[in-house]
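With one protein chain removed, the remaining protein chains of the complex are shown where they sit.
By written order: A, B, C and D. Residues from 1 in each chain.
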Amino acid sequence: MSALNVYASTPLLITSGAAVLATTIGLVKPGPVRRHGPAVLSLAGIVAAIVMSVILWGDRVEAFNGGLRADRFAMMFNIIFLVLAGATILMASREPAAVDRRGEYAGLILIATTGMMLVAGAGDLISIFLGIEILSVALYVLCALAVWREGSLESGLKYLIAGAVGGAVLLYGLALLFGATGSTALAEIGPALAGTSLVDEPMILGAMVLIGAGLAFKASAAPFHMWAPDVYQGAPTTVTAFMATATKAAAFAAFLRLFSGLIPDMQPDWGILLAVLAVASIVVGNLAALVQTSMTRMLAYSSVAQAGYLLIGVATGTLQGAEALIYYLLAYGVMTMAAFAVVIIREREVEDGDTIASLTGYGRARPVLGAVLTLAMLSLAGFPPLSGFVGKFMLFGSAVESDMAWLAVVGALGSVVSLGYYLRVVTVTWLNGDPGVPPRRMLAVVGPTGIVAVTLAVAIVALGIFAAPMIDLSGAAAESLIAP
Amino acid sequence: MMETMEGVPLGLYLAVSGALFLMGLLGVLIRRNPLLLLLAVELMLNSANVALVGFSRHWNVTDGHIFALVVMVVAAAEVVIGLGLVVATFKQRRALDVDRMTVLKG
Amino acid sequence: MPWVSAIVLIPLFGALSMLFVPSGGFVQARIHALLAAVLTAAFTAYVVVDFDRGEGGLQHIDHLDWVESIGLSWDVGVDGISLWMIALTAGLFLLGIAVACWRLPECGRAYLALLLLAQAGLMGLFAAGDLVLFYVFWETMLIPFYFLIGVWGNEDRRAAVVRFVVYTMAGSLLMLVAILGTAFTARSITGQFTFLIRDLEGIPFSTAQSVWLFLGFAIAFAIKLPLFPFHGWLPRVYAAGPILVTALLAAVMSKAGAYGFMRVGVPLFPEGADIMAVTIGLLALAGIVYGSLLAWRAPTMRLLVAYSSIAHLGFIAMAIVAFDLQASQGAMLQMVNHGIVVAAAFMVVGIINRAAPSDRLDSIGGLAFGAPRLAAVFLIVAMASLAIPGSNSFAGEFLLLTGVFRHHPWLAALATLGIIYAAVYMLRLYQSSMNGPAHGGRGKDAEMRAVDYLMLAPLVLAMLVIALWPRGIVGATTNSLERSISPAQVAADRPADQIRVRIAPNPPPAALPLPGDPLPEVPVEEVPQP
Amino acid sequence: MIEVLAWLVLALPLLSCLALSLWPGEPPKAYTRAVGLGLPAIGFVLSAVIFAVLLGRDAGDRTEVSTLWNWVRSDTLSIDLALQIDPLSVLMMLVVTGVGSLIVWYSTEYMDHDRDYRRFFAELGFFLFSMLLLVMAANFFFLIVGWGLVGLASYLLIGFYYDKPSAVAASKKAFVINVIGDVGMVLAAFILVRELGTLDYGEVFAAAPGEMGMGTGVSEMVAILLFVGAAAKSAQIPLHTWLPDAMEGPTPVSALIHAATMVTAGVYMIVRSNVLYELAPYASDAVAIVGALTLLMAATIAFVQEDIKRILAWSTVSQIGYMIMAAGLGAYSAGMFHFLTHAFFKALLFLGAGIVIHALADQQSIDRMGGLKKHLRVAYLTMAVGCLAIAAIPPFSGFFSKDEIIAYSFAAGDLGVVLGIVGLVAGGLTAFYMFRLFFRVFHGPEPEGGYDVEHPHAPGPAMTIPVVVLAALAAVAGFLQVPEAWHPLEDWLAPAITAAPDLHPSGAQILISMIGGTALALAAIWFAHWMYVADPGRRLRMAGTLAGYRRLLHDQYRFDHAFEAAAVQPGRDLGDGLMATVERGGAQGIPTGVARAAILAGRGLRLAQTGLVRTYALAMVAGVAILGVIAILVVR
Partner (left out) sequence: MGEQILFGLASGAALMFGALVITLKKPFQATVSLIGCLLAVALLFLGLSAPFVAAIQVIVYAGAIVVLFLFVIAYLGERPLPELDNPLARYEVVGWVALVGLAGQGAVLLATSNLTGLWDQPTRPDDIGSPEAIGRSFLDDYIVPFEATSLALVVAAVGAVLLAKRGVRAEGGR
């Protein structure tokens, strides 16, 4: 009880409190309070949590005897999660699945966010597992939120079954890691493993294989990705957006904590495992995305491929890799979220808004949203000077620096393939035929979602052109992870 | 207090644990009823618990026990949600067969 | 005064300013675009006039750290190689934008904005002194061209642009890896991490490093050039784009590949370049013959010019890997020439298309009677294109081939086949449309109009001026090209009297090489202290 | 002073071209005439002044180089935009501007009813400029530039009637073959740059003997490659086929470009490069042999031609063969002498033919002619002079020049003797086909059904006077060089021809050539008379003899077929083949294929995505297992 230090856990406390409050306020009599209360409350909570995370930046405190870390790494990820959660809640203002259950929706998103923050700040294996499970369970529910839709329920159930298996694999891996070292606290595992290598102890090797697989599942890296397209497509699109960005970030937070942060010295041993996963993801994700007709499925496969790029940052096991990964996670989150925002708007406009074909001529009907989508696609494809480029540049750079240039080559070739589908969206948006919506509202951005979309688009550009501050922050976060 | 005692070595527990884990995996692969799938997942979680508790005794720490308890809570939460989904699905489709849940594919 | 930055940024701001032009404000849009283009041209003119011909390195450098922590910087400047590329870009885009303003297509604001963006991209590419910046512009310029062709092109445009972008990116993403590889490898040798081209010159990479890194760059350049057999994207794109865009694309963007070889590939990786030189030379030769034969048999006018472009760029590629000052200067001159000539050729084809029922060569003929002025201009363009002695192109090709001939006589001798074929296919183009009995369209429709003079008259004038005084262009390139090729000359064991300068690594290699990374011999005694 | 004049001479025709072509719309004919004729005529006057100035100087002091500006400097190579005024170029200038002006004058009437009056004179001006650049250039580079530009001018003028497909085809053929020649020259220039580092005449000729050496491969190569250019331009085997087709151009063009000036540029070039040729004995011999073969071949082909201009064209080919042969044998001044006289009499013949054609409303077939003597008196007389001159009947100019070549040949060793005999025989052939033409056009019966026009009309003064002037020159120009008497031309040219071997035909050789040549010519003329005049029906009766050979002659020894089969059609086939295979299948196909493969792979992955959650679990299990295997195999 010596170092309880509740102060350091304020972001989590705020979000979980906000979650409970938002859920509760969603239960009041129907009316404006019920309609807007949850969103306002949760946004307030998110802002407060962000503020606290910023205040805690650099303090390097630990709460609860090291059970929760408030280092820069955790704070950085907190901010990423919170920003994405805020965007999601804003976009969900007209989410059909959230109608009449806004409180629960916001609450679950916030709880999932809390779970993610727990993962990022975890000081022991138990918290990591628990955080991942909390966010997963919350997402199972969110996926199935549109219970009247077959697809939504199906996605929830599929996610649950696959997720349970993935969770069990992860759990077993954590158990082996604990078994090999005798402790679940990260602070003790590290020293316990110092000087050994995976070659010496097969149990650690097994642990890392299982942990890698379990986390790869959460990060939707091939071959553990197969749930992702179905779930992304079936789930309400706002949830998908959140899943595709924040969950992935959480998985990579765990990756970084458990690999780069915990056993960087053993990178020569586990680097190849993650590299294999990265290659598989890049290949599978990009190829499968080529033939999709649904935007969400396409983005799902794209997220598989992006997971591959992100894995490069882990596989290097270096500070630079972590730095690149953290930066790219933010960039990836922003651009994917922006793409989803446009899809969400389109879905509300037309019945089949999820299909790529429905975007035909969208650029002429709604130039601003078309531009947002274009920026998102180009950035995902890695066109300079957008943030996606800077991220890939850093990731490839870290690979080259770690003598894994072949990984960068694979990434580069994958990016070429990815152009096939990213550009298709752009082509359809601008280059093809008649717009479905008359071009009356040239500059219209539709509601909060539109505002989110435009803001994110600005961020895509700004993070690219004015990348320096963000990169410095990522670097500081990575430093607190690897060389505290 | 590190005296040895008459007992079963950790390795055997791990072997049992591993066998249970694989059984769970096998169950997930061969069952079509989502309820049975959930049961198989419970097997896997239990196998992990055996390993955790076994390791805990091996290293003489409580961590494993704590972990196992947390796993139980998580399992409970998962089961609750899982069963909720199963019931909702049943209400919608009147059938419980994961092999027929193929609205989403490709 | 940051002249070069201004040259890059003015078109960019011009493009962005279109956002603030109200829809329907076409006059305003025209003013913005023209102003940007004219200002760019004026600044370029200043830089050309102010250029110090005695200096080989970069001049008018503007340096600003972009993302310091990962070594990115805004670093632009001009040297003798980029000077003329920038001038070419400024001139052609000024004309192009003027033409576009004169006859604004639908969605005119976007069109002008994209043209300006393309100009900014090209300017940045040619001015970049930093490898990453080079890459940034290399990629960025694809996007405006993608839209320009994709939105305003003909029926085949969508498939063509996607192929174009994907194909080009295939090379350039590998180049990105190579850029990273260069910087990190250089760091392991010198201890300094930089993407600045001038600081990466003269670094003693090992042979294997040099070859691999060179290849990484070379594929991107070869695709852009395009070097046979990497030209698969070109014919369809040239055939699909709106004619003005195709003209600009063929005139300026295809030079990016050659420029890359001269500015980056050869000077940074002399050993790799030397080892690959014969291969590239042979591919260039193959491209010359291949492009010529296909141009001869091409069914449509645009394809004919497109394939002729492959042949012409083959000459340039061949010259670049000869590592001969004269060849390089010829190549440089030829890059400018080809830019002017091919732009004019495409514009002429566009004029003919105006009267013709289709782009097919046999769809129209005998225009000379109704359109004598077009016939005259076309003749000049055709002659310049087939490099008749006395034309500007002949000046370029002569210099270039004499240079190549010094080192690879057979390569140069066989390359002259391209000159003969050029006569065949260019006359085919000229005669089938201009001569013979009139059919397929009224000559009057194809006669030169004021808007056509706007573009073609300056181009023809430029051809004549260069034909009369190529030294004006060649003279400015001497020192920069010497800098560019001399390391490769060293690598190729050329006689000492041919090597004019020696490039010292900057900074000198670290005293202690990293373990397991044997440091190649550094010719210390030959290196003059900077 | 003469530098400025020289630049003026060069600039005036260009000015004329520009002044005509830049005039908006169709200018008045008077203006066109004044500019088109006036400026070249002034050029001739200035050339004459230069000639006079040089004449006033010592022989060693007659070479001047005038640089306008440094055209390019790259590495060690520096090329100036410079003119060289020396006896050789002045001679050429005089002929080009002189004969040129006469022909332009002639054209003012000849082209009067053509629709593109202005264009014709503009293009003629351009030709004169190019030709002058060719002969006045002070280095090989601008020689090549002029070389290329005269090709362009020739192309334009051959294709003057551009709506006529045959003219278009002929112009293209001429151009492409000339480009082949250009490439030969360019390659020679490459070697010169590589070996000597310069292209200046002075420097090349000074350095070549020392740097390249006598009879070395390099020297031979340079000479051969230069000769490729000469062969293309001067219609020597095997690059001669364009010249007969070039008769599609207006007749004055044929006279000026394809008879008097441009086609003899090859001779000029060889003479100019005499130093290089003297370094290359084998190449020189090859040149001479090619010249002789061409001479013989063209003369025989001329036998069977029915088109008056084509006869003259083959005759030109043949006559240039004489000059090339002479140059190859080292008799440079003899070659130049024949060039000079040939310029006069061949221009005369073409212009005379032009009068006939003009009178018969553009009828060119000699089958549709005959008995024109009484209609076209001036033409008849002047053509007679021309024919006698080309047939080498004393005292007309051809007699002196041709016999000088033959005599020099006899003096030039064993090869020379053989070639001299060829020359003699060919002289006889020449006399025959020329008088065949002459008799069939002017004597004999009128064609069946009468002429194409009611009354062949006599030409006006603008056409008559130049013809008469040329006839006078063709008659007397031979006296410039009289064997064993005086040789002012040779002396004049001596400063330019520094390396000429000392050939001195003996008196016997001169006599043999003179008497033999004249006798053969007279016999041939008699034979022609016997065949075409004495009994006009005889040629029809004899039409069946030697049918096979005649067909070969009609096919012009099948050079065209050979080219078509050996180079053109394979090129087309190769192009089509490449388009179908490498382009569609490879360059375009492979990227497409890769893209298709990627999409197929994507479809495969899509199929694997069955929607069955158990599949996904299976993939995970398999994934873990594979990772485990990798861990065991790779990490261990």
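Operating definition for what follows: a contact is a pair of C-beta atoms (placed from the backbone, for glycine too) under 8 Å apart; a residue touches a chain by one contact, two chains touch by 3 or more.
Everything quoted here is computed from the prediction, not taken from an experiment.
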TODO: Please identify which of the visible chains the hidden chain touches across the whole complex.
DONE: A, B, D
- [ ] Among A:L118, A:M298 or A:V452, choose the residue that contacts the chain missing from this document, as touch is defined above.
- [x] A:L118
Task: Residue among A:G67, A:G234 or A:P367 that touches the chain left out of view - done: A:G67
Open item on the list: What does the interface between subunit B and the hidden chain look like in terms of residue numbers?
Closed with: 1-16, 18-20, 22-27, 29-33, 35-36, 38-40, 42-43, 46, 49-50, 53-54, 56-58, 60-63, 65-66, 68-70, 72-77, 79-81, 83-88, 90, 95-97, 99
Open item on the list: For review purposes, identify every residue of subunit A that touches the missing chain, sorted by number.
Closed with: 1, 4, 9, 16, 19-20, 23, 35, 63-68, 94, 96-97, 99-101, 104, 107-108, 111, 114-115, 118, 122-124, 126-127, 130-131, 133-134, 137-138, 140-141, 144-148, 179-180, 185, 200-203, 205-206, 348
Open item on the list: Applying the definition given at the start, please give the residues of subunit D touching the unseen chain.
Closed with: 610, 612, 614-615, 618, 621-622, 624-625, 628-629, 632
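Assume only the chains that are shown with their structure count from here on.
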Open item on the list: Please tell me whether A-D or B-D has the greater number of C-beta pairs in contact.
Closed with: A-D
TODO: Please report how many Å separate the Cα centroid of subunit B from that of subunit D, as a whole number.
DONE: 96
TODO: Round to the nearest whole Å and give the separation of the Cα centres of subunit A and subunit C.
DONE: 42
TODO: Would you give the residues of subunit D that are in contact with at least 2 other chains, written as numbers and ranges?
DONE: 595, 606, 609, 611, 613, 617
Task: Residues of subunit A whose C-beta touches two or more other chains - done: 157-158, 161, 165, 229-230, 292, 420
Open item on the list: Help me check something: in the complex, which residues belonging to subunit B touch subunit D?
Closed with: 25, 28-29, 32, 98-99, 101-106
TODO: Could you pull out which subunit D residues touch subunit B in their complex?
DONE: 606, 609-614, 617-618, 621
TODO: Quick one: which bits of subunit C touch subunit A in the complex? Just the residue numbers, please.
DONE: 23, 65-70, 72, 132, 135-137, 139-140, 142-143, 146-147, 150-151, 157-158, 161-162, 165-166, 169-170, 173-174, 176-177, 180-181, 183-184
